[in-house]
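Just passing along the structure, written as structure tokens.
A single protein chain has been omitted; all remaining protein chains appear in their positions.
Chain lettering (A and B) follows the sequence in which the chains are written, and residue indices restart at 1 in each chain.
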Amino acid sequence: MLLLDAIFIGLLEASPLVLAAMGFTLIFYQNGFMNIAYAETITFGAYFAILFNVVLGLHFYMAIVPSMLFSGALSVAVYLAVFRPALNRGVGPTEMIILSVGVSFMLRYGLILAVGPENLFLNEPNISYMQFLGMGATNLQLIALVLVFAIAGILYWIIYNTGLGEQMRGLANNHELAMASGINPHRTSVAIWFVAGCAGGLSGVFSGVFAQVTPYMGWNMILITMLVTIVAGIGSVRGALVAAVVAGILTAFITLVSKPLYSEVILLLAFIGVLTFRGSKAA
Amino acid sequence: MLLHAENLSKSYHAHEVVNIPSVSFGAQGLEGLIGPNGAGKSTLMGLLTRRISPTNGEINLDVGDQVHNLNRLKSHEVARIGLIKTNQRIQGFDSLTIKDSLRFAATSPKDEGFTSIFAGERDSEDVEERVQRYVEAFPFADRNGFARSGGEKKLVDILRCLIAEPRLLLMDEPTAGLPEDITRIVMDMVREKVAAGEMRVVIVEHDLPLIWEYCDYVHFLSEGSILFEGAPEEVKSNRIVAEKYMGV
Partner (left out) sequence: MDYLIFSFSLMLVYIGLAQLLHIQFGLLGIPNFGVVGFWGIGLYGTGVLFVEFSVPLLPSIILASGMSALLAYVLSVLVLQRSGQAILAATLALAAIVSTLVITEKQLTNGVQGLGTIGFPFGKLDNRNAIFLGILAIVVGSLFWGGARLRDSRLGRSMIAIRDNEELAASLGKDTSATKRMTFAFTCGLMGLLGGLSAPLHQFLVPYLLAPSLTFAVWIALVLGGKAHNFGAMVGVFATFGLFDILVETYAPVPTEYALLVPNFKLFCYGVLLVLIIMFRPTGILGEEGPRVRAKPAPPTLRSAPLEED
């Protein structure tokens, strides 16, 4: 029963992480660097939800889609304004990460200067507590779980079964060959950053509604997202999906058998262990 | 020092690219390795420089009193035993000047420990003098600056290997990307060192006249195996070589 509990709780907890890991991986796959500012894509998703749901008074479920689209647009804007020029200048992968830290600081503290550091709450839809296979969960959690996995599935389908996905994989594998065969790298990149931004925004909306909306929420998720991405074998969306779910279930399991904080330590140690044995070799 | 392979083979998807019952490099002074395109030269070179791991067989480095299995050694250990290779593709240290790059190669690793930060002089007279000699021998655009063109970088790569004083040097297409006059200076230098008994050299090359002129011994590779070995005249006049290697 402990195992079933862990899987269920783990899935519930992992659902925002699954989306974040997929979006983060997409950008990594496309441009070859870890975008720390992806944290702010997540955070801004939740703040866009505040805008639509609390300020403009839309129903929570109605607010999801516009928040997601706005996050996607923000992601594209940041790409066009900062990351694409930097990539064109030939900034190396480690410097790109530092650059993304700068962008992350700019967005996060810009947000705090604009709306204040207070924690905010979304107007949740009516919560009812339900029994499901002998385990308790709220309807919101279940809806989130279904929605997240449905969207993750759509993303997965886009990447592995559509023209865009094919172009993207082509670009990531062999840039010159892909360009020679008529793929427009610019348009594909913009599409990728948009899709990744939508995934991050949605992740933020759900982690916001489960707890609260804070300027630091994305930042708090980014380390685990990064580790999941690296462990998943850098740049495999399929791997990121699996690794995120496994990480969620593992956390839940360790939390159930030990103190919550130890689960984090054990998970981080496990990540370092995985990096030791299968992190990509030094170039 | 001998680089020796026994029953060496490499296959890709059941397609055998290299299959050599027995071969030794480094016994004859200045050796050449030639063969038509697709003969498996670059695969054999990859195996010898450990970029590619063999499907079967092993490569041993025989230093007289001891035999090392090449594939069990780390990269720096191979070099310390005395086997060094030049690179076919341009490699370099972008932040080091030509001279610093050569000084680095000329410096023994045991002189680069923690205590070296307390040393009064960075480089010994001996190192400075050797570096000076190599740099003076070539018309670099800026002898005190960085290697600029691809040709200069390629030349610095070869000079790094020479100044490191290996016992056996593998030269992977040394002429590619170098002007002919520079190639001649390099090859004369190499021949001098070999004649003085300082090192043995194996050259993989497409440029056959160069091989005939400089090499003491030539290995002819075709269809993945060594078909003929011998002095340049013997190889040149060999019927099989002429048959397999059109244009000679």
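In this section, contacts are C-beta pairs under 8 Å (C-beta built on N, C-alpha and C of every residue); 3 or more make two chains touch, one makes a residue touch a chain.
Being a predicted model, the structure only gives us computed values, none of them experimental.
Novice: Touching the hidden chain in the complete assembly: which of A:L4, A:M62, A:I98 or A:I127 does that?
Specialist: A:I98
Novice: Who touches the missing chain here, B:K41, B:R160, B:H219 or B:K244?
Specialist: Hidden-chain contact among the options goes to B:R160.
Novice: Write down which of A:M34, A:A137 or A:M221 is the residue touching the left-out chain.
Specialist: Hidden-chain contact among the options goes to A:M34.
Novice: Under the stated touch rule, tell me which residues of subunit A contact the chain that is not displayed.
Specialist: Touching the missing chain: residues 33-34, 82, 85-86, 89, 91, 93-95, 97-99, 101-110, 112-113, 117, 223, 226-227, 230, 234, 259, 261-262, 264-265, 268-269, 271-273, 275-276, 279-283.
Novice: In the complete complex, which positions of subunit B touch the hidden chain?
Specialist: Residues of subunit B in contact with the hidden chain: 74-76, 78-80, 84-85, 87, 91-97, 100-101, 103-105, 107, 109, 111-114, 116-119, 122-123, 128-129, 132, 136, 139-145, 160-161, 164.
Simple rule for what comes next: only the chains that are shown with their structure count from here on.
Novice: Roughly how far is subunit A from subunit B, centre to centre by C-alpha average, rounded to an integer in Å?
Specialist: 49
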